[in-house]
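Read the structure below first, then the notes.
Apart from one protein chain that is not included, each protein chain of the complex appears where it belongs.
In order of appearance the chains are A, B and C, and numbering begins at 1 in each one.
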Amino acid sequence: MIVVMHSGAEKNEIDEVLERLQGLGFQIHLSQGVERTIIGAIGDKTRLNETALEAMPGVEKVVPILQPYKLVSREFKDHNSVVRVGELEMGREKIHVMAGPCAVESKEQLMETAKQVARAGATVLRGGAFKPRTSPYAFQGLEEEGLKMLAEARESTGLKIITEVVDPRTVELVSRYADILQIGARNMQNFFLLKEVAQSEKPVVLKRGPSATVEEWLMAAEYLMSGGNYNVILCERGIRTFEPYLRNTLDLSAVPVAKHLSHLPVIVDPSHAIGKWRFVKPMAMAAVAAGADGLLIEVHPNPAQALCDGPQSLTPDNFMDLMSELGRVASVLGRVV
Amino acid sequence: MIVVMHSGAEKNEIDEVLERLQGLGFQIHLSQGVERTIIGAIGDKTRLNETALEAMPGVEKVVPILQPYKLVSREFKDHNSVVRVGELEMGREKIHVMAGPCAVESKEQLMETAKQVARAGATVLRGGAFKPRTSPYAFQGLEEEGLKMLAEARESTGLKIITEVVDPRTVELVSRYADILQIGARNMQNFFLLKEVAQSEKPVVLKRGPSATVEEWLMAAEYLMSGGNYNVILCERGIRTFEPYLRNTLDLSAVPVAKHLSHLPVIVDPSHAIGKWRFVKPMAMAAVAAGADGLLIEVHPNPAQALCDGPQSLTPDNFMDLMSELGRVASVLGRVV
Amino acid sequence: MIVVMHSGAEKNEIDEVLERLQGLGFQIHLSQGVERTIIGAIGDKTRLNETALEAMPGVEKVVPILQPYKLVSREFKDHNSVVRVGELEMGREKIHVMAGPCAVESKEQLMETAKQVARAGATVLRGGAFKPRTSPYAFQGLEEEGLKMLAEARESTGLKIITEVVDPRTVELVSRYADILQIGARNMQNFFLLKEVAQSEKPVVLKRGPSATVEEWLMAAEYLMSGGNYNVILCERGIRTFEPYLRNTLDLSAVPVAKHLSHLPVIVDPSHAIGKWRFVKPMAMAAVAAGADGLLIEVHPNPAQALCDGPQSLTPDNFMDLMSELGRVASVLGRVV
Partner (left out) sequence: MIVVMHSGAEKNEIDEVLERLQGLGFQIHLSQGVERTIIGAIGDKTRLNETALEAMPGVEKVVPILQPYKLVSREFKDHNSVVRVGELEMGREKIHVMAGPCAVESKEQLMETAKQVARAGATVLRGGAFKPRTSPYAFQGLEEEGLKMLAEARESTGLKIITEVVDPRTVELVSRYADILQIGARNMQNFFLLKEVAQSEKPVVLKRGPSATVEEWLMAAEYLMSGGNYNVILCERGIRTFEPYLRNTLDLSAVPVAKHLSHLPVIVDPSHAIGKWRFVKPMAMAAVAAGADGLLIEVHPNPAQALCDGPQSLTPDNFMDLMSELGRVASVLGRVV
């Protein structure tokens, strides 16, 4: 860490900073330039949180040099992590496509979707049973009933199941049914939910918050890993910007960046980012070209009747078409779908 | 609601939209222009959530006309709501200042701060016992021990207590000690926490999420009110923008806007938005001039030793100075601090 | 256009709006609901700019239904435009790669780069002679000397030349040397520059402003087309968001969106968006997969000695490697590089 002192910092102010840092066990390098005194401090970065250096008199700013995360970082582990979901392996050559409706609405809707996405080549079925909705008046999900339907769909299709956990009180319940727990974008910094999920051994898809930096996203993953759950898959799903035409701006550069900074697998959810089905295909193609390890795609047998997110859902036919083209892009990168 | 059809929409596509809307009980106005067919639909807006009109063939976009919230809206109640906290009234002439440390760290720290902010004119003591922290390695709060210290500080100073709830499982616990529950910015759309707090009768300060629109903020308040808790105070605390110099950008225009759209009291937390104590005073002054009904200010007896948010904390002396000037601005608006 | 009146709008306020609209030749549809009066107005959209309806008493908001641009819109021309640069055609099967240094620094630097990018398959040489720089103390370009070097490089390699125009006073000068004029991101709404370029017949690459919506970008293109220059190529180059790790956030969804709303070719500049060469390749691949008609890539023979934008420049070897993989992605989409 670098401590930059104000241009007019007094000698005793500098001394107090040095003393504080040395007291915390940091090794010190002092550079006294004409315009500024700069203090380099080398030591255990976790102690940084215990200091309030920027509040000390004479300090202009503190510049961290090392990343604040450890277990998720590429420096901690330099080869790619592979997350196992039963016999599936996320983070290897195969790009896994997780597809299905936004919400589980009925047995018929779910079964029909499950069969179609399985036939098209998806390996995981998505579907929400607990729905975090912006409006208290919107459909809130079928809850345990929905989880049971997901389990039945797994039985009959062999697909793995991913579904969202939204509340620390129901993590255990959801874990009884799901193969992969999903932490939604708005819960990325729901630290008490993260701590609960960290105690599960289930693989977790951690969505990036719509206004989270990549660093904050990795810090959320650090909560999971430091709590004991190493089966973390990162998921980019669009960030909030000033652009109003689409729901969010899909930040595909987050894929190579996250894979550069971390060893964890990274997947992409183009459906939620975009909000309009027409643009899901080109962005799914682009996500694979950018190096994504998987995709989350919304598919609904009848989008115009969907209880949520109809406008962004592909029909089974459109999904089938997407899958065949995805495979061709994947092969350019030496991967398969 | 207005449904705008694509320029080349077919007659049967238009008919299907009309049929769907009429089936949901909407009254229809059809405008067939040269370039577009536009359908106006008047009816019960809560049914909007059950439709997926934008996913219907031929539909270009759906433009909502009415606000999606009801109970929080100025149309539902045209005079200002007053939230009572014991004998205090939030939303009247008096501007209430809630002050104290980011986190309860020790009995001494809390007691000293409490006495000083009370003497300076604050009416409510703030202090976190459960801390949602970006890093799993940072100080996470004293939990129930901290709540007890807050209660003791209330005993000895007469200040009311505001503290954060972070987990649906501890709402009941926190409610036993606090006079006001605070929902933090990152939990603004933690709907399962909102539903739990909605069942309490405690006054709630609902912070705006750092990337939440005013409409989403009001929808979060609607969760509280529709769940039964009408004692809601809105709190602007800065939004995330591209500007890196301060932690966030304090959006003071949200104060008159929220008060125009809603009848709820609106307060401002300049400390978190700004992150540097030096700029807290001008922004607190500006918040009062913009019409805020109260302020949340971080005060710490020794910011350079604070376990969290030291750089943005005022010393008791700076707080005393701020309070006297705030009173003079308030008086220009016919209010008191 | 839809005019939404306030819930308590008076009859005479409604009448005045109706009168104003009728006076401007609009055809009117009046919907009087329980909560709101809504007025639909159909007519010549260019007159909208002459009204100030939102300022009329009783008006809550005005919702435009049609897009504000005409000549650039897909409705005006439903097949893709092809922009010709000599014998090259932008907007057909071939994806044109425009490559070269940020700035023309010397004859040697430019010639070496030109030869290498030509050999790798680029068809256009980029290089700035007038540089808009954030700092007045930074290298500002070789000006006409640089333009001459670009012309020489064209002579010896057969590459077309693209270079930036930055000032209405030098459009004529730059046009004497360049094959394609580039309007930089910060000049996207420099309307007086746009008007001058509109009077040229040179093809123009119009970069999206870093905080411009797609609609504003298309409106800037409308300035060019309405001024007489139909040879417009749109270029996405990253938008400003809260994410600090990369220089900007490359908004690849803008590619299919712009191609949906407009008939103009769309290219992508991943180098400027990203600012770190390491991530240029995956994002260039993704841009092609998303449907881009071309790419702008920074290449420098010695990035560590570049006078500007070294960190984002590819070496000739890295560029050669990129080109071969781009071709394979392009072929999946039925295109060539």
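The rule is simple: contacts are C-beta pairs under 8 Å (C-beta built on N, C-alpha and C of every residue); 3 or more make two chains touch, one makes a residue touch a chain.
A quick note: this is a predicted structure, and the numbers were derived from the prediction, not measured.
Peer 1: Any idea which of C:43, C:168 or C:327 touches the chain not displayed?
Peer 2: Final answer for the missing-chain contact: C:168.
Peer 1: Which of C:65, C:104 or C:306 sits in contact with the chain that's absent?
Peer 2: Only one of C:65, C:104 or C:306 touches the chain omitted from view, namely C:306.
Peer 1: Against the chain that's been left off, what residues of chain C make contact? List them.
Peer 2: 46, 49-50, 52-57, 68, 132-139, 166-169, 186-187, 189-192, 210-211, 216, 219, 222-223, 226-227, 240, 277, 303-308, 310-311, 313
Peer 1: In terms of residues, what is the contact footprint of the unshown chain on chain A?
Peer 2: Residues in contact with the chain left out: 2, 4, 7, 27, 29, 31, 33-36, 38, 40, 42, 63, 65-66, 75, 211, 240-242, 244.
Peer 1: Can you list, in ascending order, the chain B residues touching the missing chain?
Peer 2: 211, 213-215, 239, 241-246, 249-257, 260, 273-274, 278-279, 282-283, 285-291, 325, 328-329, 332-333
Throughout what follows, only the chains that are shown with their structure count from here on.
Peer 1: Just the number, please: Cα centre separation of chain A and chain B in whole Å.
Peer 2: 26
Peer 1: Whole-Å distance, chain B centre to chain C centre, using C-alpha means?
Peer 2: The mean C-alpha positions of chain B and chain C differ by 38 Å.
Peer 1: Could you work out how far the Cα centre of chain A sits from that of chain C, in whole Å?
Peer 2: 31
Peer 1: Please list all residues of chain C that touch 2 or more other chains.
Peer 2: Correct list: 211, 241-242, 244.
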